[in-house]
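Missing here is one protein chain; the remaining ones are kept as they sit in the complex.
Residue numbering begins at 1 within each chain, and the chains themselves are lettered A and B in the order written.
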Amino acid sequence: MRRPKRLATFALPVATALILASCSGGGTEEEGGNGASNESSGQEGGSFSVSTAEPEAFAPTSACYSSGCSQIISMVWTGLLQVDPETTDQQLRMAESIESEDGQNWTIKLKDGFTFHNGEPVNAESFLRGWNYAAYGPNATQVGFFFDKVQGYDDMQGKNPKAKTLAGVKAVDDLTIEVALNEPFSQWPMVMSYTPAFAPMAKECEADIKACNEMPIGNGAYQFAEKWQHNQSITLEKFADYPDEESAGLADEIQFKIYGDLKTAYRDFQAGNLDIVDSVDPSQRLQAEGQYGDQILKAESGSYSYFGFPLYDEAFQDIKMRQALSLAIDRQAIIDRVLNGDYEPATGILPGFVPGAREDVCEFCEYDPERAKQLYDEAGGLPGDRVHIWFNNDGGHEQWVQAMAQGWQQDLGIDFEFESMPFTPYLGALGTRSKVDGPYRLGWLPDYPSPENYLNPIYGAGSSNYGDWGGEGTGTEESHQKFLELVDQGNAAPTVEEGIPAYQAAADIVMDEMVVIPLWFGKTFILYSDNVEGVAYSPLDQILLKQVSVVS
Amino acid sequence: MSDNVSTVELEDASAQDKGAATGSLWSDARKQLFRSPVFVVALLIVLVVISWAAFPSLWTNTSPEHCVLMENRQPPGNGHIFGTTVLGCDMYTHVIYGARPSIVIAVLVTGATALVGGGLGILSGYYGGWTDTIISRLTDVVLGLPFILGALVFLALLQQQNIWTVMFVLIVLGWTSMMRIVRGTVIALRDQDFVEAARAMGAKNSWIIFKHILPNALSPIIVLSTLYVGTYVAAEATLTFLGVGLQPPAISWGILIAEGQGLAVSGLPHLLVFPSVALILTVLSFIMLGDSLRDALDPRGR
Partner (left out) sequence: MGRYTIRRLLHFIPVLLGTMFILHYLQTLSFQISGNPIRSLFGDRQPPQETIDALTRAFGLDDPCLDQPGNPCIGMYFERLGRYAQGDFGTDFNRQDVLDLITRAAPITVRLTLLALLFEAIIGITAGVLAGLRKDRFVDNFVRLSTVLLISVPVFVLGVLLQILTGLYIGNWVRDLGAPPWVEAIFSVTYQADHPWASLVVPGFVLGGLSLGFIARLTRTSLIETLRSDYVRSARAKGLSNRRVVGVHALRNSLIPVVTYIGIDVGALMGGALVTEGIFNIPGIGGLTFGAVRQGETPVVIAVATLLTMVFLVASLLVDLLYAVLDPRIRYE
């Protein structure tokens, strides 16, 4: 659910192409930058700076939804567990064990010895405090819905809710929590790995949420060295009493410099004021590559871009039309010529690092203008040979959408018109499920590396399925029903691995029906100075800043 | 772009009372103008740009929609004298076609603000009293609202962002300075003998306004308008740069500059240089025209 950072913050939007690429990517291995090897020496101490966008909020379990914000949260708070994005292994942090026999009732045992930065011990009550705060409707948190699978969540919603606490969560003793879900869900631990929603909350914090937002009290490896300097900087220092060697950090001090515009961060880097640029603006990547070729980290990120079809619109109900439009997109050319090579063309709907992802499973994702034209003609063409392309115009999508539209114009002989508007009215139009009369752009960033997270939120029930797949009269009711059943089947499997075949079958249905045009998956473009070593990236924790060491 | 629109304001404050124009003033002015090389050059540039806007196909045979993605961002040469754009279109063609929105916006917005601002200014200055109070306070509200903030709020509301909405916003926010200047001129005129005389002879207000006030207030309106044309061209480009002006696939200098700005400093300067030069030359020429016009119309300047 994390939102591309800087999407609606103060960026100068036109000049940047696709600001999506700032979240997530392929594991800790080095993939890129002309054989960049930047092994960490493991040396401790020192300080370095890294760019970020203004975060939303630090009060735990409240309103942190951008990748930049959750990056800082995951340094200042240590959650129950982390998920290794490559192996999907669960690395327990605060939790001693997380167990369930039926996938519905979970028992979490906590490690002893963790304290908050103010000295309070972290126990079961601390977690309950945070979770109940998040889920309680009148608190109006933006992460509360992560608890919607927990028993008693519904009673906490509405204007005057019946309950103030989650009935399904109990502190059995000081270090044991029991969670009861509404139905079995094998990936519940993965959901709980999302620290911005599942962090513990200190007593002092609960007493004064506002103060805690400016000067957070976490239980993580780093603590705030000073108050949050809004729009300027956030300085973290090592928390001296942090008990967990494994998840401790190397540098003594990390300064997050806050930039409103990506382009400025790069220029500050050039001037020697910044050690790590979290994401170089696409327009500057050519130059950066020329100048700092071996100081760039390109890693696969979880961002997924696609165009949806309004299936309620007759013009797009013929599957050949949907296939034709997808076939007439030269993904690689657009990536090379407009997006500076920083994307991976989609050959499926799951990015490579997600378990169960397969390559080349999308038959209609390659570029084949002849076949496209043939299918387009067979489908009878669009009314007036004219397509309306919908996208939001505050995210820097203009250029590549235009390149895509030019391709349709040339290969299919259709005229195009843009229906572009800011994000709010755009979502409003999509939400009507009737107003949008052409392909619409959307993207996705994962919360946890599970195929489920790429299926249910996009195509499932109550999701951003704005094209109304499975809606009445679309002729797709049956396939959608089957899709939902397969996802449920995957969710109910006792382990993630065992659920994979069902998820894959569900993904196949999406592609067989060509419900969307999969476009590409993002890559990061991280630039670092020779002052730091060991810069690595994970699709979930973003840059692994704890592992970065400072060259002395 | 600190408030492109209201900035020219009062540049000419000291010449406010030059309303007493006569027929011979205009013909004198014309003679003087065509002797000035600056005026002639500026006029030529403006005429050329207007011809780009009106008849782009006179200047280029290439269709602006003919774009080859695989040939994008090419430097000048190779069949494209200005190189190619970010999306592989011919830059020269786009610079030519890009003139139209700028010119249309500049001319129509200038006309409309002159009409609205001039009209309200005359009403406010001539009648005074409550009319003046209401119009002046309204002017304060609009003038106090920073241009960009106002433009953003209006454009967010209108949802659609095209040449008409941009023009609407520029007009809504741009008429105020014209109103103030004209009001000042009219107040000075109102108490002059010939107006008093007409009133004493029982002339109706509307008659006085059209017969006496308007002709005399015309020269500041014209001078100010030519000065404004340039700033409206720049204002459109700024809005477009911020992403709230014209939208692709429209072709405009603002869009070209916004697209090219980042890449230009990364070694592809032609993406920025050509549209910027076109924009700067146009703005410059309009301002020079206004300048010369003012000098010529100001009898004391001789």
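Quick notes on this structure:
The criterion applied here is as follows: contacts are C-beta pairs under 8 Å (C-beta built on N, C-alpha and C of every residue); 3 or more make two chains touch, one makes a residue touch a chain.
What you are looking at is a predicted structure, and each value in this text was computed from that prediction instead of being measured.
Shown chains touched by the hidden one, complex as a whole: A, B.
Across B:Val41, B:Ile81, B:Ala197 or B:Leu284, the residue that sits in touch with the chain not pictured is B:Leu284. Among A:Gln270, A:Gln317 or A:Gln332, only A:Gln270 touches the chain left out of the display.
Remark: the omitted chain is touched by one listed residue; of A:Ser41, A:Ser97, A:Asn118 or A:Gln232 this is A:Gln232. Of the candidate positions A:Pro138, A:Pro383 or A:Gly475, contact with the unshown chain belongs to A:Pro138. From the options B:Val46, B:Leu123 or B:Leu143, the residue with contact to the chain not on display is B:Leu143.
Not every partner is drawn; the one left out touches subunit B at residues 1-4, 6-15, 137-138, 140-141, 143-149, 152-154, 156-157, 159, 230-231, 234, 237-238, 241-242, 257, 261, 265, 272, 276, 279-281, 283-284, 287-288, 291, 300-301.
Subunit A meets the missing chain through residues 1-4, 7-12, 56-57, 62-63, 65, 137-140, 142, 144-145, 148, 157-159, 210, 213, 229-233, 258-261, 264-265, 267-268, 270-273, 394, 422-428, 431, 442-445, 457, 462-464.
Heads up, the rule we're going with is that only the chains that are shown with their structure count from here on.
Those residues of subunit A that touch subunit B in the shared complex are 12-16, 263, 281-284, 286-287, 290, 330, 333-334, 337-338, 393-394, 398-399, 402-403, 405-407, 409, 416, 418, 420-422, 425. Here subunit B touches subunit A in the complex through residues 65, 67, 69-70, 72-73, 86-88, 156, 159-161, 240-243, 247-249, 255, 258-259, 261-263, 265-267, going by the rule given at the top.
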